[in-house]
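Here the complex is missing a single protein chain, while all its other protein chains stay put.
Going in written order, the chains are labelled A, B and C, and every chain counts its residues from 1.
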Amino acid sequence: MDTITELLRGALEEVRSLGDGATASYIPELAQADPERLALSVVGPRGRVRSVGDEDAEFTIQSMSKPFVLALALVEHGRDAVFAKVGAEPSGEPFNAISLEADTGRPANPLINAGAIATTALIGGDDVDARTARIVELLSAFAGRSLWIDESVYASESSTGDRNRALAHLMRSYGVIDVSVDLAVETYFRQCSALVTVRDLAVMASTLAFGGWNPVTGERVVGESVARDVLSIMASCGMYDYSGQWMLRVGLPAKSGVSGGIIAVAPSQFGVAAFSPRLDEHGNSVRAVAIVEQLSERLGMHLLEPHESLAAPAVSVEGTAEGPTIRLSGELGFAGTERVMLVLRELASGMPEGATLTLDARELARTHPAALAVLEGEFEGLPLGLRLQT
Amino acid sequence: MDTITELLRGALEEVRSLGDGATASYIPELAQADPERLALSVVGPRGRVRSVGDEDAEFTIQSMSKPFVLALALVEHGRDAVFAKVGAEPSGEPFNAISLEADTGRPANPLINAGAIATTALIGGDDVDARTARIVELLSAFAGRSLWIDESVYASESSTGDRNRALAHLMRSYGVIDVSVDLAVETYFRQCSALVTVRDLAVMASTLAFGGWNPVTGERVVGESVARDVLSIMASCGMYDYSGQWMLRVGLPAKSGVSGGIIAVAPSQFGVAAFSPRLDEHGNSVRAVAIVEQLSERLGMHLLEPHESLAAPAVSVEGTAEGPTIRLSGELGFAGTERVMLVLRELASGMPEGATLTLDARELARTHPAALAVLEGEFEGLPLGLRLQT
Amino acid sequence: MDTITELLRGALEEVRSLGDGATASYIPELAQADPERLALSVVGPRGRVRSVGDEDAEFTIQSMSKPFVLALALVEHGRDAVFAKVGAEPSGEPFNAISLEADTGRPANPLINAGAIATTALIGGDDVDARTARIVELLSAFAGRSLWIDESVYASESSTGDRNRALAHLMRSYGVIDVSVDLAVETYFRQCSALVTVRDLAVMASTLAFGGWNPVTGERVVGESVARDVLSIMASCGMYDYSGQWMLRVGLPAKSGVSGGIIAVAPSQFGVAAFSPRLDEHGNSVRAVAIVEQLSERLGMHLLEPHESLAAPAVSVEGTAEGPTIRLSGELGFAGTERVMLVLRELASGMPEGATLTLDARELARTHPAALAVLEGEFEGLPLGLRLQT
Partner (left out) sequence: MDTITELLRGALEEVRSLGDGATASYIPELAQADPERLALSVVGPRGRVRSVGDEDAEFTIQSMSKPFVLALALVEHGRDAVFAKVGAEPSGEPFNAISLEADTGRPANPLINAGAIATTALIGGDDVDARTARIVELLSAFAGRSLWIDESVYASESSTGDRNRALAHLMRSYGVIDVSVDLAVETYFRQCSALVTVRDLAVMASTLAFGGWNPVTGERVVGESVARDVLSIMASCGMYDYSGQWMLRVGLPAKSGVSGGIIAVAPSQFGVAAFSPRLDEHGNSVRAVAIVEQLSERLGMHLLEPHESLAAPAVSVEGTAEGPTIRLSGELGFAGTERVMLVLRELASGMPEGATLTLDARELARTHPAALAVLEGEFEGLPLGLRLQT
């Protein structure tokens, strides 16, 4: 087990004892979820997936589908057309609030239910099946494998969906939705019922982290500007009326779902997903939120953390009895890892396969929390062993 | 004139023709401002200040004081104590809205008037003068020079301040404010009346960009976690009911003031300030907003822009008739500049003072918008000439 | 033409020149109404109907059906059961507002659309036809003749009814509505499409004025407590966000409809209805509102007008050349008319058919505005002529 996986496992165990919250109760399928399930997955720049806990457990994607369907709408119609129908402001209200913009009937943003239904209504296709197929295809491209709809969850959602139908009729009365209410909400209920694992979600999040390019499949799923727009909306509005607190404490674009999942994105660094069915009073998973908060803190992923990009360490290379050793001293900022990697690759290019290289970080006065993990990750691509001294 | 200054001057001229908006009218001192004033200033990592336009024009800081007084409150009381009195959520409402949290009377966040008054009320000191002195001292440390209060603006603000007094009485009725209403609002009116130039504001913004460390004076003004908290709140709530749109389009923590200024922060990269007195219907400077939007776009400063940190260029060095030349090809990402700087410094160390080095970027397939400016900036510290080929 | 009819005609002509407003536009059937139509009808205690203007013009009842369907719900379920599903407070909002009580989803009152739909949903019957039949039967009993549904208006309402469907789905999500959304809203659209004349409406209003007893047919339609409850709700909530102003200026329970009608009730005195299709910005008929305001003023019908019940006139009877004369002097309050009527009937009982009696009111220092009209009305039942001297 590598350093990063160890770090993830530690984070998982730290939150396992959190006993608060309850599974979502509004449909039986969610209420019956095993409340003790717990999983975490992280995907980094080179597409390596690291998962711990119940990584194979499947659950429905629910509201975590919203950013990706927003991406599809942006691809199909462009930014101006999409934001003519739905706003970009946090609503300061719960996910299922009924408030729409006074004169226009526009929902506040694409990540509350009303806005998500309006966004889904923009997706092309003659009927519910055609539209759903298009959405599932995109979700699958983000996830890097073919996803499926859980038809029994869908049926439950549809049969209890009065509130969402109300929103759709209301928006239709303003012309925000042009298609029939059934077409809009049935497609929406189906998209929410796509089955995913925590691994799928982490790959999806990483595809947003790397500008729409899936680092696992190597496929470009959406363009960079689409990814950036989606992340911007997630940063402002992804956590409903907890969005400001989330920015303060975690500082990552994120989106949660009522099934107990959460995705978070550290741009250019990681896609993260966590899963645990018990929810707090905001409808967010108690333990999944706690894990992401902790990872952000430990890995220094807060968007507004000043990454001192110029803090480059002093690097020296010595031959020792154990083979070549790279010694670092001074400060190692995040961007400074690039410099070390340069040296490291150069050295590596002259070493025989299977040899071991030592990285001595013991004299670093100060290290960016994620820097060593990045260096270690870099090493994975090489046919060499790495001995890390910290 | 260097590349960056040229870029700034271009941005300035591009918005000069924008004729919309009007100067703030609620006090005569603001209404009388010369509506054509226009200035822009940027401070980068090494503390070099570049300003263009009416860089010496003084104006009152107004609401741009709010993030810095929040910083002072965080220093004096800690995060928990401050956010017990004031929320961290965008209000989705105009700056002077009367809404407070239903049961507690807490204002939504520290950047609307109510929240700023509550924050100011936390600053220690026996009377208005003592409290004001403390605040001005901190603002001065952020700006790197001693700032002063414009007493006539202060007098005007105080005489028309019924709405702010209403907010203060209301918060006092909930116990959000413990001190007398006069102590809270008179201190607040004074803080808003501090005189600054666009250069001062850019230095203040850069101090937030570099984690509370003033890159011009080299003084640590506040701790990193304080700077991060302030930037988080600016990102969520800095542009009132335009905050979500701002995140979507600009992607930088920012704060505007009714005098026509705006500050924006690219963490670890730049502090930016712009100034032009005519305001739009949200109370933001028409031309200052336009400049910041443009700079963010051109320099790729959007927080959620995927900075492809691993895109490092191929670097080769040749001796030519004009002296040594560094040739770049492939892709130059932002973090990739570090690699080039390494080579550049190595080369430079072997060159005589006054010699000229050539940087040939003509074969780069793709370049991060700010990368060359950063390289150029790096060069400024060296006793050498630089010839840039693009 | 008697005095009262003359008074009505005068009122009608006085508002005829009001040219403001426009016919309702949301369905073609309403938009095509002749905007110049104008009619007024009043029904007094003995069931005599007086109508002037376009009294035969038929139009759909629209929101004026709401108080009567409330009456039916009260009959079927009792006050407690009805007000468990719908509130009794003015909403301070327009008729089609989306706001429901926070925790319960109850609409504010039965006279806004949401509340009317919830009330209609309470009416028994297996399907839309059965429920509609029940409602039309009650409306007919109030009107004293069989009413019909305008099927083309109904079809239009149903095809554009997204907003009302939204409200119904929303209330269903709270359990405020138990039946299917279609059953509730289709019945509601049909009830709104019942065709009435201004005469029908005046009879309906008079049935409320006389405690649920139809003074034209002599049939008891609903009980007194039901009539009182309906009038109470009309007094508080009948004119939407103009209800307080209406109470101040007019002082009568009332209800308007988007087809241009309005009903008003002077308890124990009159039922009034007016009709003219052009609407103001609140959706109330410009000229119908003006007529009712005027009548209330002239006839002293304001509920809170102190009717000085003890102001009884001095009454003396003389034989004159023209036959017997009743002379009134002093003050004639509303209740004081009873005393005069006593004398009048006594005298009349001794007079031959066709004889003429003189009522000399010239020495009254002060007269309740409606008193003489009431006396004149009393006389209508007698086989005698009346000469009124004022």
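Criterion: a residue touches a chain if its C-beta (ideal position, glycine included) is under 8 Å from a C-beta of that chain, and two chains touch if they have at least 3 such contacts.
Quantities reported herein were computed from a predicted structural model and do not represent experimental measurements.
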Shown chains contacted by the missing chain are B, C
Looking at the full complex, which residue from C:21, C:90 or C:261 touches the chain that isn't shown here? C:90
Looking beyond the chains shown, say which of B:52, B:86, B:139 or B:167 touches the absent one. B:167
For the chain left out of this view, which of C:67, C:161 or C:253 touches it? C:253
For the chain left out of this view, which of C:23, C:243 or C:325 touches it? C:243
Touching the absent chain when the full complex is considered, from C:40, C:57, C:135 or C:227: C:227
Spell out, residue by residue, where the missing chain touches chain B. 98, 162-163, 165-170, 172-173, 181
Interface residues of chain C (partner: the chain not displayed): 45, 83, 87-92, 108-109, 209-211, 224, 227-229, 231-233, 235-237, 241-245, 247-248, 251, 253, 267-269, 302-310, 312, 335-336, 338-339, 342
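Note that in this section only the chains that are shown with their structure count from here on.
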Contact steps required, at the very least, to link chain B with chain C come to 2
Size of the rotation, in steps of 5 degrees, that lays the CA trace of chain A over chain C: 180
Looking at CA centres, what chain is most distant from chain C? B
By number of C-beta pairs in contact, which chain pair leads? A-B
The distance between the C-alpha centres of chain B and chain C, rounded to whole Å, is 64
Inter-chain centre distance, chain A versus chain B - centres from mean C-alpha coordinates, in Å: 29
For chain C, residue numbers touching 2 or more other chains are none
